[in-house]
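A short write-up of the structure that comes next.
A single protein chain has been removed from this complex, and every other one stays in its place.
Now for chain A:
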Amino acid sequence: MSFAWTIVAFVVVLAICWRFLGAYMVTVFNGRSTWLSFVERPLYRLLKVDPESEQSWQRYAVSVTMFTGVALLFGYGIFRLQGHLPFNPQHFGAVREDTAWNTVVSFVTNTNWQAYSGETTMSYLSQMGVLALQNFLSAAVGIAVAVALIRGFARRGSKTIGNFWVDFVRSNLYVLLPIAFVAAIVFIGQGALETLSGPAHVHNALTGVDQTLPRGPIASQEVIKQLGTNGGGFFNANGAGPFENPSGLTNFLSIILILCIPVALTYTFGKMVFSVRQGVAILAVMTVLFGGWLTMATVAEHQGNPAVAAAGVTEQPTGNMEGKETRFGAPSSALYNITSTQTSTGSVDSAADSYTAIGGGAMLTGMMLGEVSPGGVGTGLYGILLFAVITVFIGGLMVGRTPEYLGKKIQAREVKLAALGVLVMPITVLVLTAIAVSVHAGRVGPLNAGPHGFSEILYAYTSQTNNNGSGFGGLSANTPFYNITGTIGLLLGRFGMIIPVLALAGSLAAKQVVPASLGTFRTDKPMFAVLLLGIVLIVGALTFFPAVSLGPIVEQFSGGRLF
């Protein structure tokens, strides 16, 4: 019963975020918010950027790419040199080359796939100055690209789509930093750690048990990992760890932090294209997908764990508790993990690998739909707008009329760019999975036998290419093979989408608006939303159904068999 109230609170709080955070972001990206200009102005002077100047899509894309390249080198350098740098109370040495490379690419692409364990690998400087920092910066890149695409729709006959440096600075200063700062204090008040003292040694006089507790500046990183839909845990247990996610309230707030920006961006989108209803149509599709997948996972986890039942405990009144924390319970854990995989977050408050076949399958297939429900910060919005372009194209084919979206004629170039952006992810995932199951170095990775082992590999590449970062943790991913192939997925998944999206933005911005007529397909109506929903589902199902059949589906229908 308490879970029903959790859902009510969830809907109410997100509705408030949608309306007010969405409107606030409009003022931020139009340059009308100035309350932080005392930090913003000096930054522009340092960068030698005129905030009024604008960039073509090519220059915007070069700026994004250049920034990413520098961030990669910078992070890699700190990982490799952390042994000689301050804030290293545990005296960790350099991170291994392939691990350092995979990790820095993973955080810079907003993925936060983690092949390492934070408690035994990363100094506090690496945690704060690379991991937490990139949680901000990679999220800001995503928001900037989404805003550039919105401008592409909103403008007419324009050669420019905004200025990357300005959008990037504003995302960090006005959106991410203030929310993260307030949330971090709340998390500490609930019991999340925030200290620079090294590990604590404790002794229990009652039992004689000794423990070493790794600590660190956790809360400040925890909140931005959620807010920026990054998802990388300070420790290996991620959001399941009591020092990161200590209470029912922090668990709920984590979910809200993850969803608030992606959901609010649909309002920002609507406002900026002068029709909030356009944003509502998009949000409706996201909501239906989210609700469907949440129901699937919650019902599946309520059923209990087959392996536990086979061992003799058939009464599992609280559902499948293997890999779940007592203080959250199964339903709230499923809500958290679904939230994290329907966005590009990938943090988990319960072990994904130990979910039931359908519960784990819901997390896997949620990512396979391209993370558009509502997707990561920025990435979710531009992901679904690509699908929207394809939807109006298919709608246009049905009636034999040149399609339009938001008054812009959708022609061959736009359809090609949208199709490219949509197809890069599935192709990369399927090819990398096929390679991994064909070579020895890939086949030794899985912990579990049978179909679940295949799911672990498929999940790893789906997660990395979608820049999600969650994992079926049983896979031994910290090997040169998985680190290097995974990095290919990370980069293709990120830039294989960003570049076509920016090209699309540039191409749309240059177009004039066609006045709506009686024959125009209305994209703010339920008919469009239904068609868009269908396209997302059909593209996902056509590309991934065979692969999913070999994993979760076979596992679900294998009767009483254990592997």
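Points worth noting:
As a convention for this text, a residue touches a chain if its C-beta (ideal position, glycine included) is under 8 Å from a C-beta of that chain, and two chains touch if they have at least 3 such contacts; residues count from 1.
One rule holds for everything that comes next: contacts and distances are computed from a predicted model.
Not every chain of the complex appears here, and the one that does not is recorded in UniProt as "Potassium-transporting ATPase KdpC subunit", selected from "Potassium-transporting ATPase KdpC subunit", "3-isopropylmalate dehydratase large subunit", "Putative multiple-sugar transport system permease YteP" or "Multicomponent Na+:H+ antiporter subunit D".
Only one residue in the set A:Ala219, A:Val501 or A:Ile553 touches the chain that does not appear here, and it is A:Ala219.
Summary of contacts with the chain left out: across A:Lys324, A:Lys408, A:Arg494 or A:Lys511, the touching residue is A:Lys324.
The missing chain, though absent from the display, is touched by one residue of A:Phe67, A:Phe481 or A:Phe544; that residue is A:Phe67. If you put the missing chain back, the residues of chain A touching it would be 2, 5-6, 9, 39, 43, 46-49, 59, 62-63, 66-67, 69-71, 74, 117, 119-120, 128-130, 132-133, 136-137, 165, 168-169, 172, 177, 180-181, 184-185, 188-197, 200, 202-207, 209, 211-215, 217, 219-221, 235-237, 240-243, 246-249, 251-252, 304-308, 310-313, 315-318, 320-329, 332-333, 348-351, 353-357, 360, 447-450, 452, 455, 472-474, 555, 558, 561-563.
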